[in-house]
Each structure stands twice: as C-alpha cells, then as structure tokens.
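Below is one structure, written out as structure tokens, with a few remarks after it.
Below is a slice of the complex: some chains, not all, each in place.
As written, the chains take the letters A and B, and residue 1 is the first residue of each chain.
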C-alpha cells in the first residue's frame, strides 16, 4: 500500500529518482472529462526543478506521456497512466550514501525496512522527484474540480521567520493562481524577504523550511463523514505522503489549543439567504464534514535535510561514526516547489470526496 | 467507512451518545493474547466522565461487556466485540438543537451530510462519548504492545498558556503512567496552573483547549512504508478521528518549518554499539518509517465548543438568525480526558504496524 492511496479514486505513484521512469496511475476518474495538457504542463512547471536560484540545478522536462486512460484527451473510465522519463541522472553522486545514511533523510530507516535492498540513487522512491507524478494526478483532478466550481490554491504562509499576508478565510474567491517561476506568496514584499532568507541559507550551505497554507473554495457542505473518514483524516493521511511534511493543521489548528471556546467557535449567520459562519476558524470542516465554508489547512515543511555542511553520521558496515559530506544537487529550500504538490494532493482528495458525496 | 479504520487490525466503533449502547469491534488481533480486564478498566477510568470538577457531571460506568473474541480472557482470533450500555441519558436537553446548530459543533455539517436524519441527542455518533469504545480497543492493544516492549504514553504539553515540562525525547524510558483522576502532566506545578485555567474558564461559562504530546518507546526501526503508508500518514489519519483534534505534528513539527537544516537534522551516532540519533527532532520517523528512536507527536485539541454563554446561530427551518443557549452537561475542558484517547489511538496504529512489520 506504500505508494497507493484513495478509495473512490486510487492514485498509484511509482518510480525512483534514477529508475528509467517515474509515473502515476489514477483509477476511478469519471469518464468524459477533458484533460487540457497545456494547462496541466503549466501546473507541472511550477514544481519542476532547475528554474530558480533556490532549486536544484537538475534539469528535467517533466513532460508526461499519457499511456492509457484517454481517448483523444477525454477520460474513458479506464485507469489513467502517465509516464515521465528520467533523463538527467548522475547516480555516481550517491555511492557514498549506501553505507553512510544522511541525517534527516529516510536512508537509515528505509534501509532497515527493506533490509538494505532499497534504491539509494538520488533518494530512490522517497525522492522529492516522485512529487512530479503526484502533480500529474492532482493537476488532472484540479481541472475536473474547476468545472464543478472548486478551486484549490496554496501559498507560503511563513518561511525563514517571514509571514505572508493572511488571506480572508471566509472568501469564496480563490487565492491567486501562481505561474511557473513566480514566488508563491500573496505579499511581494514578504516574498522578497523569504527569497533573501533562502539565499542566505544557501550561502552557508544550509537550508530552510516553511509553512504552506492551502484554501479550497467552492466546496459544498456535507462532504466527508464523522470519525475516521472525515475530511481532515483523509487530507492528513495524503498530505503526510509529501516528503518533508511534519505537521498538518486545519483552521485555527494548533492556535485553537490556546483559545477559549467563545473565541474559537464560529457563529452561524445568514448572508444573502445562505447559511455561513461569521468567521472560519474551523477551516471549513466541522465533525469531519465540510461546512460549505472554504477549507483551510496548513502543512509544516521541514528544511531540506540535504545540506552541504559536514554532518555526523555512522558507517553501517563498521558501526563507526564518520563525518558525512553530501554531494549531488539539492534545493536550499523546497517549500516553493512543494506549494503545487500540496494543491495537487488536496485536489485528489477533494475530488474523491466530491464524487463520494454525489452518491450519499 | 466512517467509523472503521485500519487494515491489518480493523477497529469498528459504533453507537450514539444516547443509543441503547456504544461499542467496538476489533478484527485482526493476534490469537493467544491475554486481556487483563482490571488493567483495562483502570485505563478506561482515566477517560470516564464524572470524576473531576473539569469534566461533565454525566456519570457513566464505562464498564465494557465482552461479547465475542475471547475464550476465557484470551483472544481466540475471532473479532473482539465489547459493549457499554448507555444508562444515564437525558435526551430532552437536546431538543432545541435539532433546528439550531451549535457553533463549533458538527451539527450543521453533519445535518447536511445525512439530510437531517442524524441523531442529535447528546451529539449522536460524533459525541465524545464514542471515545470510550476507542479506549477499549486501544487499551487491549496497549497490553499486547507492552508484552513486546512498547509503551505508549501521553501528557498535556500545554493548556491555557501553561507549558508542561518537555520530556527527554531520546529516552526509551516511558513517560509516567497516570492514574484515573490524576491530572496528566509531568510537572505538578504546571498541572495546578492548568487546572486553575480550566476552572477560570468554567466560571465564565467558557472552555479551553490544549495540546497533548504522546511518546511511544521501544518501537523497533523499520516499521511503516514510504509515501502514503508511512507511520505519520497512518497515525494522523486515525488521530483526526478523535473529536476536537485540529492539528497533528511529529517531532519538531511546525517548529521545524522555522529552522535550518543544520539545526533540524539529527546526527547519527553509536551508543553502546547501537545506532541512534543524537537528538530526536524527527520524532522517531524518517521517510515515513520508524528509526528506532521514540515516536513523538502532538495533537491540538480545540476548546470544547459547548459553552454556556449565549451564541449566535441560525434556525434552519426559517433561515433566520437566533441566539442559542446550550443546556446539557459539558466539560469546560476535555483535554485531560482526551489524553488516554490519544494513547489508545496510537496504540492501535502501532500494533498494526508492528504486526505488519513482522511480515515484511
């Protein structure tokens, strides 16, 4: 089950950083849905490496080839499979890591899991590169959602001690759609400061993390189910599949833990004849079920563990401590590139919930 | 799927706050495991209401009757079912809520989900009362884990602006096991201040939330899988099933987002011939897989939405705003009672991962 998630829609992600290809299969998409490949490519380009001074210089086109599931560009009900060839791999950079696990990476734990047979080149199956096929799946789902009035948009809400503008959590107007190469923040000033913080860390051969905030607008009330099948359960289960995510919170999230009920409860009101809440501290989800307000959540992205500074590690074959210097190409900050991945994952889950909801 | 979770072990929780009974079925437990019902009862008593000035005065014995799955007190491989009768229900208190949803509660969203047919008495299926059967399932799993050297223990790490002592995240010595009625904190002084904060909120007919931190010690390396089947994914998916949980983070969590890689990475070291990490900012999970260090996570619990103060709401039948005053019996703070529930949910997930791991 490691690399498959979902029920009504099942997304199977496969490939390793340096395997012949990576790809994704999406089973359960509705038939008759057009896939706009240009729009999809624009979305994928937001994640693609090699475009900015804060991203790995590894150049990959990330141009998916659709192998199945389409007739023309229309979904036909059969599983949709897209493949991206790996072309720009330099596996020799990773030889040293087979025996000396990188701090903060999965090398050691996954080595224990797979008895040393795991693919170490470029991070293998746990490489951030595998978020490319996730974005293919999510990009297709976003197009289907958009036709139903639902938009999923994210921004960097904080990075390097700099906070972005707080959006209006009650507005059904979506956040801006960022373009490839654009720094995904609401406030250009905040973006410049964040950018500077990244370059500063880069100059010290270090890295920085950040918090990504995502809003989904246009989501109808009544999706999800109480208890273990709630919208929060399912979004969280999928979001923790994004490498480096270490926390997920909805609405007020951890801040709610410090408030009183009278501060945190959202009063119900009538606006234009519609039932709304006066604020949206609940993040659009109450009792596990959508309330009709925008869904709001944040994910914590830890700083890229691959840094250029020497680090302490252990040589597994000798059980002796050893200084490790990581070579290879790495991002001093992956947060901007994770923004579309968060949107992609949320779109997959929300489309699934929407389709399930139509059957309730 | 609303109320079932798990794969290798499946836990099905059923019942409503005021239905004849509530209960749980656990399918997939190993055969041949003893259930110490006295120890289990002591665990359940930690969650039970009616014991402290910060909990609802509703008195329920929460004494489970095992209907199946045991021969003597030994698991026999068949599904284990336990039932708890609901005896102390006062449904008339909830009549007003059928048409006027409580702010911060699931009433409105769940009403949309179930087209108005949901059980509203006492919160129905989404009541905190349903955490009692979760604790039965988790309490049994904790006993099985303990025989395998794994302890799952939680404490309140912050409440009402008061922080508890930070535990040693690297120690394999478990946190203390709290007794029923004991305030679950490491620092008695912090506990007194938290208690005072609860009573202060209660005096204003208000409520407070808090953060619960949980450590699992003795967990072997190599459990879980990368990507969508990681330990974080599965713990989070289950933990968001606990009512009022709005955030989940692992290790440094959201704080990691503000650090640099050199600050957040945990160096590998050799201690007593064993590979360890020098710190445990990763919370015992790297690449979705256990590292052998204690698992550390925190959940944010929002303040109980049921408060005595008048609140703004809407009468659904007329679509008009209306002031709502909630009657019934409620906790000014559920956080202390949620502590064993967090342990229970974590125990279920960890036992499942352990059993899966034996088959890897």
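Things to note:
The rule is simple: a residue touches a chain if its C-beta (ideal position, glycine included) is under 8 Å from a C-beta of that chain, and two chains touch if they have at least 3 such contacts.
Predicted model, so just to flag it, every value in this text is computed and none were measured.
Copy number for the full complex in this structure file, with 2 chains shown: 4.
Note that in this section only the chains that are shown with their structure count from here on.
Chain centres here are Cα means. That of chain A falls 26 Å from that of chain B.
Within the complex formed with chain B, the chain A residues making contact are 1-5, 7, 13, 101, 103-110, 112-113, 125-126, 130, 158-161, 201, 204, 206-211, 221-230, 232-234, 236-238, 240-241, 243, 245-270, 273, 275, 277-278, 282-283, 285-292, 298, 300-307, 309, 311-314, 316, 319-321, 360.
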